[in-house]
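Here's a slice of the assembly, chains where they normally sit.
Order of writing sets the chain letters: A and B. Residues in each chain are counted from 1.
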Amino acid sequence: MHTPGSSVSGYALLLIVQVVFIIVFGVCTDYAKEVLPPKNETVSAEPAEESSLRKYPHFQDIHVMIFAGFAFLMTFLKRYGFSASGLNLLVASLVIQWAIIMRGCYEMEDGIIPISLGNLIGADIAAAAVLISMGAVLGRTTPMQLLIMGIIEIAIFAGNEYLQLELVKAVDVGGSITVHAFGAYFGLAVSFMLRPAKQSAKTGPLECSSYSSDLSAMIGTIFLWIFWPSFNSALVDGADQERAIINTYLSLAGATVTTFVMSALVAHEHKFDMVHVQNSTLAGGVAVGSICNLMIHPFGALIVGVTAGVISVLGYRFLTPALMSSVRISDTCGVHNLHGMPAILSAIFSSIYASLATEETYGSSLVTIFPAMQAPHKLENPLHYVVGGYGRSGAKQAVFQLMAIGLTLVIAVVGGLITGLILKSPSVRVLEEVELHKDDVFWETPSEEPTMSSTSEPPPQQEGTPH
Amino acid sequence: MHTPGSSVSGYALLLIVQVVFIIVFGVCTDYAKEVLPPKNETVSAEPAEESSLRKYPHFQDIHVMIFAGFAFLMTFLKRYGFSASGLNLLVASLVIQWAIIMRGCYEMEDGIIPISLGNLIGADIAAAAVLISMGAVLGRTTPMQLLIMGIIEIAIFAGNEYLQLELVKAVDVGGSITVHAFGAYFGLAVSFMLRPAKQSAKTGPLECSSYSSDLSAMIGTIFLWIFWPSFNSALVDGADQERAIINTYLSLAGATVTTFVMSALVAHEHKFDMVHVQNSTLAGGVAVGSICNLMIHPFGALIVGVTAGVISVLGYRFLTPALMSSVRISDTCGVHNLHGMPAILSAIFSSIYASLATEETYGSSLVTIFPAMQAPHKLENPLHYVVGGYGRSGAKQAVFQLMAIGLTLVIAVVGGLITGLILKSPSVRVLEEVELHKDDVFWETPSEEPTMSSTSEPPPQQEGTPH
């Protein structure tokens, strides 16, 4: 019944891609200046070096989120834990290399991408977008489809990131617009293209959790929850960074409380639902992403989190089933509720707060937080002026914030639709219905005894049960 | 048979509490000065900012302990993993907000609580006390009872912490007195009030572990073990901090070795007991808490740890069952053995080391470590003089250390008894006996197949077994 895991050609292709990456790294990258050995004369290079390494604890926190957080969060399916934890590692390992290249295209110096710790942070953050998309289609793709999706997505991601941050000059330190919204809607568009035939548009027999898989998903949830303040604050410094940490911490706390409340209120018999607890508790981190370094004040952070928790639980309860039954968009991990809607919320909040930003509130940091608000005579790149110019008012910045989320949504959806089309092309193996959400198709799995018996004899019920 | 998870009114009340917190945050808190954008003139604000953010890696380590360590440690019960990991997240998310407010009452400036990273560290540490108490009553309360307990406990905790550290001026950088002893005896007092009727005072049918729940509890144990040096050293700096790290590391190592030895010696057939390994290995971190920054020398740290390991295992083996059978105090996680007794041990040690403290040993850091030993002419607050005064000798400080643990025990027990009384009041839903230690009462749980079969067919024993 089962076809082999995959054809050899797919893996050979992957190996070729890896070799190509090595060549590109050889030709187009090198250590950044601060990573080079100090020249004999310049002994005072210390401070510059410090500035990048100072981010190393933040980097490691994000690294935990990408490689442990996402991995275990996706193990909630009862028979898809090998894929969730293993393919997360594979996909992320491939796309971080690719992200260094693609993102590097926009920061080349003399045709060379200078590699420092900053590039690794950027690559990890880019991988988050792909892993979010992976959550939307979890269990419905082959490993090869995931990798193709990742390669295409990173290329589009890098372009969109450059567009929003450097040209539109949107404010988005936590990546709600460029990472969460982008990843979620890209993944949903792919999922739409891979939608099942009408007659089988229902939840698969293995598209559910077990007691132990729900618990292992909590490992992912909790580590994501813990390190989210690092994710949101990694790209800023000083007081900005401390605000980002405080606001994210409070937003997550508020979202968590509301998630439990809403989960009980909307659920059968008023019991808590693990799906909500595993996901909606994190919506507070997404919703505060674009504004975490702004002067939203502690109570503002709580309001953002509380709102995100409410929206996210309601999304899981009502919207996801509706999307499935109406347009057959399946969203295995509910990324629309954890990443999509909270990210849009964050963008809207960022527009509001941008409109209120004044030098009185932000002092000299106004122009570091909102680079486009600096006086136009500091213009460097004419293209910037065409797109947004400098010397923006708060109200103008507010419009650009909305433009950033709008453009991101369009690019993500169009990109995702095209990607989905490619993933469905005849040359790509797709899953049959019986193969959905099932490790055994691509993994050697242990032939399980029905129980972890504490004796070494085979458990009696397996022999003695009459068949 | 099952009543609904909880009444709607409970969750509505929780939502109201969250809204009230938002209002209080709005009225009474704001970013601390260092978290505000720098004013245009003062460019040299850097150093001040640094000082707080420098603690961020320590904060994140503690954050892992609170939200992953405690959560997974409590998953050792075979059917209470959703509650352990989920309610840990809920309770902690609520009480960190409340702790910022309550602890902030004692550090207000112009009626406003200034929020910085330090407040988040303080809130996380305060949450530890509540989670310790939660361990004592684990599986014997409704979520609502836990939340009520947390709210009351934090209020008392904050007052007691201020009393011991600011008025009594006790030395307790690792929080053994203010966190571990307080949390443990508060929880035990609550547990005493919630004690079962005489005829049912026995271990419940679900008050035990499974092979997999014991393993997931080890996730908690190991992360707590790893990051305990950060917990104990977070509030000190420089050489003090490095001593706190070294002493905690050694104490934990000593406690771990002794735990295994004692576990084998006192156990049936001289086998290791997972309960001891999960808990008593950590007693070394508690027992060194109050003295970790003192000049106890590496061998002293080892002696403290070894002693703690012995006491803790003996407590699990003999004292906990005795407390249950004699006074019907159930202690699900054995917090008395992990937190209670080792914390008292730490207080006693702190008294001994305080009595030996001289300027010869501590140099200029004597008065930073023991603030009450500084000369009395530096008096700022008359109240301080009334309570303990300055210019204390080592012997006098030793007495105050004992006073701190004594007062803490009294406050914790009285507070816990009153809290327990409230939790038993007629308006609060309490668990029936069949609902103890069981996720299903408050959680949607997956209907489990007997095995995670590697084929998609339903496993035969479920169909074929004659009923």
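Keep this in mind: contacts are C-beta pairs under 8 Å (C-beta built on N, C-alpha and C of every residue); 3 or more make two chains touch, one makes a residue touch a chain.
Note that the structure is predicted; figures quoted are calculated from it, not measured.
Enquirer: We see 2 chains here; how many are in the full complex?
Expert: Number of identical chains in the whole complex: 3.
By definition in this document, only the chains that are shown with their structure count from here on.
Enquirer: Help me check something: in the complex, which residues belonging to chain A touch chain B?
Expert: Residues of chain A touching chain B: 57-58, 61, 78-79, 205-206, 208-212, 214-215, 218-219, 221-223, 225-227, 230, 238-243, 245-246, 249-250, 252-254, 256-258, 260-261, 264-265, 267-274, 277, 281, 295, 297-299, 302-303, 306, 361-366, 369, 434, 438, 440, 445-452, 454, 461-462, 465-467.
Enquirer: Any idea which chain B residues touch chain A in the complex?
Expert: 2, 4-8, 11-12, 14-15, 18, 21-23, 25-26, 29-31, 34-40, 43, 45-46, 49, 52-53, 56-57, 60, 63-64, 67-68, 71-72, 75, 81-82, 85-86, 89-90, 93-94, 96-97, 100, 115-117, 120, 143, 211-212, 216, 219, 442-446, 448-456, 459-461, 464-466
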